[in-house]
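Here's a structure for you.
A protein chain is absent from this complex, but the other protein chains hold their places.
Per-chain numbering from 1; labels A, B and C assigned in written order.
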Amino acid sequence: MSWNTFGRVLRFTTWGESHGPALGAVVDGCPPGLLLDEGAIQPFLDARKPGQSKFTTQRKEADLVRILSGVFEGPDGQQQTTGTPISLMIENTDQRSKDYSEIAKTYRPGHADYSYDAKYGFRDYRGGGRSSARETAARVAAGAVARLVLPEVQIIAYVAEIGGDAADAANFDAAEIAGNPFWCPDAAAAKRWAALVDDARKAGSSLGAVVECVATGVPAGWGAPVYAKLDADLAAAMMGINAVKGVEIGDGFGAARLTGEQNADPMRPGEDVPEFAANHAGGIAGGISTGQPVVVRVAFKPTSSILTPVETVDRDGNAAEVRTKGRHDPCVGIRGTPVVEAMMALVLADHKLLHRAQCG
Amino acid sequence: MSWNTFGRVLRFTTWGESHGPALGAVVDGCPPGLLLDEGAIQPFLDARKPGQSKFTTQRKEADLVRILSGVFEGPDGQQQTTGTPISLMIENTDQRSKDYSEIAKTYRPGHADYSYDAKYGFRDYRGGGRSSARETAARVAAGAVARLVLPEVQIIAYVAEIGGDAADAANFDAAEIAGNPFWCPDAAAAKRWAALVDDARKAGSSLGAVVECVATGVPAGWGAPVYAKLDADLAAAMMGINAVKGVEIGDGFGAARLTGEQNADPMRPGEDVPEFAANHAGGIAGGISTGQPVVVRVAFKPTSSILTPVETVDRDGNAAEVRTKGRHDPCVGIRGTPVVEAMMALVLADHKLLHRAQCG
Amino acid sequence: MSWNTFGRVLRFTTWGESHGPALGAVVDGCPPGLLLDEGAIQPFLDARKPGQSKFTTQRKEADLVRILSGVFEGPDGQQQTTGTPISLMIENTDQRSKDYSEIAKTYRPGHADYSYDAKYGFRDYRGGGRSSARETAARVAAGAVARLVLPEVQIIAYVAEIGGDAADAANFDAAEIAGNPFWCPDAAAAKRWAALVDDARKAGSSLGAVVECVATGVPAGWGAPVYAKLDADLAAAMMGINAVKGVEIGDGFGAARLTGEQNADPMRPGEDVPEFAANHAGGIAGGISTGQPVVVRVAFKPTSSILTPVETVDRDGNAAEVRTKGRHDPCVGIRGTPVVEAMMALVLADHKLLHRAQCG
Partner (left out) sequence: MSWNTFGRVLRFTTWGESHGPALGAVVDGCPPGLLLDEGAIQPFLDARKPGQSKFTTQRKEADLVRILSGVFEGPDGQQQTTGTPISLMIENTDQRSKDYSEIAKTYRPGHADYSYDAKYGFRDYRGGGRSSARETAARVAAGAVARLVLPEVQIIAYVAEIGGDAADAANFDAAEIAGNPFWCPDAAAAKRWAALVDDARKAGSSLGAVVECVATGVPAGWGAPVYAKLDADLAAAMMGINAVKGVEIGDGFGAARLTGEQNADPMRPGEDVPEFAANHAGGIAGGISTGQPVVVRVAFKPTSSILTPVETVDRDGNAAEVRTKGRHDPCVGIRGTPVVEAMMALVLADHKLLHRAQCG
């Protein structure tokens, strides 16, 4: 079925296709009285938007957001949320009118062409239609609203690894992240990645990536056991991003190789709250935040849009071949980074409100 | 908040604490006319139940399920589902009346003691209360009902790795899985693990594990883009199991280290449906099943219940120390295996019905 | 489909059939720290239970509730809610083993026999199965939990009319309500109704009723526009009670016959909040409470279980006739009164928490 709403209390619904007239999100349940105008959203869309460097797709989209409802005059002539649904719209402008006849009839392996057809009987094939990563612009816009609900929380996402080449945690420099086209916290790695991604781009190949996201300032107590655990909701949020194939909380798969002694997070008396000597758990125990940083790792596969011909079938079941010419992202994990941040914000904001509902 | 319901159309709600009188599940939305009695559920509970070997906790629970509603006389004197909610109850029998004073006042690091207290202000500390893995018995019972909805699907889960020692895929033998106490598909690995886990048990230590689950027979077309994608729902389902810290679909994090060429899943003409030359995607593209086997990998951390003393604090914030004496699971991933299977069944059954709702 | 959960934040799920072993409710999302034991629920079940007078069905059910989860030791040796799901169970004891062969094969007009069969292909016909009003015992138990969430609110329901004979508002005496077998606030009317209902009972006939419910102490601001309005949720809650065919808020259908001037609720300065000169609106404007008493009126049809033979068909489509011998309620509105109260409590408690989620 189609299910385009996410969240339990702070809910958002997105709509729109890659090459339709527009796409958007409706954010519902947002508390009233938060300062919100387009200027509070646009920077996050700018961070995600294509064509920013030669390392991302050359599709040109202004990705200008418009707020159509849910805000009104606030203090000092500023605009604030009213508590009613916030409708956000982004018009598509660069729907290049190319010939889609090939993709219309032939399934691109690794894309959702075949599965959408199998489900719905047909599909909007222009640029992937609803399955296009362009939909994530709506999440990023919604995520900007969610951030307003979380003034106490700092969220930062960065690329930790591209094509198997990992940034060095010892070189971690938060200030570096926005300073290179890879959201890389390690200047040396960024330099290596420039060559790596450029080679892939020139060869019409593509690379996978791992993105990490850390939220600090999350108090202990957020999370809704047992079927809306904070980590379960984060897993769904991240796994639902286009091209994502894996999610870890804290040490993740690494924890499966540790002993109980190695994986322990000893606690010590702290000032207001206990201190933790380690954070293998990634800030979540029993599905509830512990007050430690919430840490998520997300695996992006390499995009299936490559220049090398791949065997496939057409809609009639005949053998065919497909190769992707033209603009595409050589490493979708890069542009996925602001989306990971947005989803972290959306999940945390929802859980903050959920916690307040039950526990006051 | 508390959120104890899972699913969208086939929904189940669980309740109960580790040391309360009973625990259970209410399964709602199940189609009518499916043959169901206790005998269809009990074998799955038996697979999960404790005390089966020296490699799992020695708590003795019969884990007998009772169906309290939702079934009625069917053909040939058999009992069948009526379409109304199915209430399943399992009584707790071995709630050993030990002294809980230590755990009542002192937080066990790695457990949910501190986070539950931070959330609710206090907690039922007997055996972890609601945060105990005992709750998963209710999921396994619900999962047995979900299986009835999926006669076309075969689901099998097995342990792929314990303490970093992986089973060899070349030795994979499905018949072996139920033949050793580890759900291990590789007889040689099972032998090694016996020593490994026994050592851990004797040392009062614990080990992590990786569980794999494969569902075959899932037709192309199940999944609900974009916020109830099949992979996203599986990620939530698995990450919500006690002690799970990571989830992968198909190649998962491995895909992040591949190129687009290596990660391709070429398609070829098949008899009824296309054949896939590979299944890096784990049977899901764009959140919708492709007709290939659905493959999930799940990382279980080592349990935090160890004999080695760990630093902690008490409820008053004073320094303390905790060590776990008595019965516990040296490798919770083992008993987690039937739970992974159950969650796979529950997610697939829900998506089968969701698909039918929209697409007939 | 089957959909046995009600509520958005404070949710409850009921299960069970009229003649199964038991029925129950799972209440989820309840705040922690509320004093709760069986004694807080039983009086409400006693008010609803059958066999209390000759004016209700003579089925004898103890309707003893058992709390199976969600509570733990609180202050002073009392039991309190933990924030986890509260499982409530009521065992059926008087499932008279009568011969159901007639009802099994023949549809009782006005009952849900035919519609259940049309939906599910068959049904548990014993006493109406899931469609029996016995299910409302679970709502009443859940409602008792909801009341704990609403210490500031007083809820009272009473029968305003039986068989077209209305109680006189001028004789309204709250103390009288529990003093007669009709929940009638007018002693004179109660006397008349005794004769009226007794005549119906002896004749094997049945009578409709109108129940009113008033909640005072609800602050202004509860309600979730625009598709979970307080009045819309109350309408669903009440219309979903067995035998209910109409719901009014405030003046209801009477308001449709007034002019704007007559229907006005003028406001005047009050101490803390404005005073209202009238309450035609029944305490709700725009789906949000105004601080005035919330007033609901509910129409119960006469039960279809009557001694007079009624034309019908059997499962094979042949003409048949049905008449109801044995125990039944001559006026189901009477026993519906505690159910109306319970649903009012459940809706208000849910909206209190919903309001807190968004507006702090």
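Keep this in mind: a contact is a pair of C-beta atoms (placed from the backbone, for glycine too) under 8 Å apart; a residue touches a chain by one contact, two chains touch by 3 or more.
Please read all numbers here as calculations on a predicted model, not as lab measurements.
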Contact with the hidden chain (one of C:Leu64, C:Ala187 or C:Ala220): C:Ala220
Selected from A:Pro21, A:Pro309 or A:Gly360 as touching the chain missing from the view: A:Pro21
Chain not shown: contacting residue from C:Ile90, C:Ala137, C:Ala215 or C:Ala281: C:Ala281
In chain B, positions touching the absent partner: 9, 29-32, 83-84, 225, 353-354, 356-360
On chain A, residues whose C-beta touches the chain left out of the figure: 1-5, 9, 11, 13-17, 20-24, 26, 28-30, 32-33, 68-70, 72, 74, 82-87, 89, 119-124, 129-130
Residues of chain C (touch criterion as defined above) contacting the omitted chain: 1-6, 8, 14, 107, 109-112, 114-116, 118-121, 130-131, 135, 161, 163-164, 200, 205-210, 219-229, 231-240, 242, 245-253, 255-270, 274, 276-277, 280-282, 284-291, 299-306, 308, 310-313, 317-319, 333, 354-355, 357-359
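The rule we apply is simple: only the chains that are shown with their structure count from here on.
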Graph class of chain-chain contacts, one of line, ring, star, complete, other: complete
Inter-chain centre distance, chain A versus chain C - centres from mean C-alpha coordinates, in Å: 46
Centre-of-Cα separation between chain C and chain B, whole angstrom: 38
For chain C, residues contacting two or more additional chains: 9, 29-30, 32, 83-84
